[in-house]
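Shown here is a partial selection of chains from the complex, left in place.
A, B, C and D are the chain letters, set down in written order, and residue numbers restart from 1 in every chain.
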Amino acid sequence: MASVKLIEYAEATTEVRAVYDDILATRKIDDVNNFWKALASHPPTLRRTWETLKSVMAPGALDPLTKEMVYLAVSTTNGCDYCIASHTASARRQGMTDEMLGELMAVVGMANETNRLANGYQVEIDEVYR
Amino acid sequence: MASVKLIEYAEATTEVRAVYDDILATRKIDDVNNFWKALASHPPTLRRTWETLKSVMAPGALDPLTKEMVYLAVSTTNGCDYCIASHTASARRQGMTDEMLGELMAVVGMANETNRLANGYQVEIDEVYR
Amino acid sequence: MASVKLIEYAEATTEVRAVYDDILATRKIDDVNNFWKALASHPPTLRRTWETLKSVMAPGALDPLTKEMVYLAVSTTNGCDYCIASHTASARRQGMTDEMLGELMAVVGMANETNRLANGYQVEIDEVYR
Amino acid sequence: MASVKLIEYAEATTEVRAVYDDILATRKIDDVNNFWKALASHPPTLRRTWETLKSVMAPGALDPLTKEMVYLAVSTTNGCDYCIASHTASARRQGMTDEMLGELMAVVGMANETNRLANGYQVEIDEVYR
């Protein structure tokens, strides 16, 4: 059970509804997910987090699918169950196939492995990388 | 200083040289970096790690630059200095611009932030994501 | 299911009961929680962990609520579900409001984000901080 | 060496200077630190990060010193050297004594320890915490 009361649209303040409305319109969905309903317990965090997310995940020098896969790579590394579930769904909607997920997970696994080999052997950074 | 003696090409066994030769040929470089010279202290780890890396990072459903950026996202999340330095260099060689790095870091930062908001508020996974 | 049999008071040895009694008296509660019942499978760990916790969380230069919120910040960063649940409850008992939890999570999220921005850009420590 | 060119005030664009000016005025200092000079390589990240930080760390339901100590607790858990150095300095400026740092580190260490005991024993969350 969440640490705070989830705020449904019907009971939300005007400030919270404004954010919910923008999420619903931007994502063309009918209901915001639990993450936003929990953040709504602290309206400044709700507003800031949504505005930053909307801006950071918009198409730019990197396309939205690449961004979703990076998000999933980080969430997988941190073991955040909620984030893995929601961002796998988002990446699927953006076109991620099983083959792409397979390659993504292979890179994530490999990076987590070699990060520790570099740590454990205390490898010094080569001059060429400085 | 590394935990083990770094093995230079001149002093390497035939088994280690075979891996070094493949790294040099695949990457079209003149010397392997310290990471491989440290792994050479345990030849089975050197061989397996190189073979897996070569295979995992090859073009597939995801292109090599996307894979390098995912590698960098994981290494940044884990705070592995060696890996951040070497994979930033690899991604730059593959064409990553300051703008792309900026967007990559913005997504990595955002994911690390929202992973903790989801954790801390103990948000339950929505039915729609199950 | 826990990896070990949870030890209930009725079946506990004298050594384990002595720790349970001190937990019950210190916290003014009727039953110890599952964490302690699991640690009781290894009495030296049970005793040491309780004694350290009791001492570390006592009022000192920092007040108990600040200490509980720091505990929650660390548990949130690590994604430990059990610890988040139990220390959210403890912090609530000490007076943490939704507003305080909101600000706490905002700081925890921000720190997790900027930790990665500093890592990923390989920012060198300014002379003034050394 | 940072992954990007550090942007000094003299060479900054108007957009970047506006952020630098706000940092200098808010903190009453003469030069921004390397973290901001690195973020300036991607102006949207510079602006968003500063605005969020300024807002999140302002006095509220939690006082600024408590917020700095929470920031330090997270940075310590993640092992971010840059962040530990800069936020230790900030917390010292806000009045953190050796005694307070000692108690803070004792809580951080304890939380990191018990997070793993709860994980490793697979302790189920008590009904009372749900």
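Quick note on the criterion: a contact is a pair of C-beta atoms (placed from the backbone, for glycine too) under 8 Å apart; a residue touches a chain by one contact, two chains touch by 3 or more.
Every value quoted in this text rests on a predicted model; they were computed, and no experiment measured them.
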Quiz item: Of how many identical copies is the complete assembly built, when 4 are given in place?
Solution: 6
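Please note the rule applied: only the chains that are shown with their structure count from here on.
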Quiz item: Greatest Cα-centroid separation from chain C: which chain?
Solution: B
Practice problem: Between C-D and B-D, flag the pair that has more C-beta pairs in contact. | Solution: C-D
Practice problem: Between chain C and chain D, tell me the centre distance in angstrom, where each centre is the average of that chain's C-alpha atoms. | Solution: 21
Quiz item: Once you find the CA centre of chain B and the CA centre of chain D, what distance in Å lies between them?
Solution: 26
Quiz item: Do you know which chain C residues sit against two or more other chains?
Solution: 77, 79, 81, 84-85, 88, 99, 102-106, 108-110, 112-115, 117, 119-122
Quiz item: In their complex, what parts of chain D are in touch with chain B?
Solution: 3-4, 41-42, 44-45, 48-49, 78-80
Quiz prompt | chain A-facing residues of chain D, complex | solution = 1, 44, 48, 52, 55, 130
Exercise. Would you tell me which residues of chain B are touching chain C in their complex?
Key: 72, 76-77, 79, 81, 84-85, 88, 104-105, 108-110, 112-117, 119-122
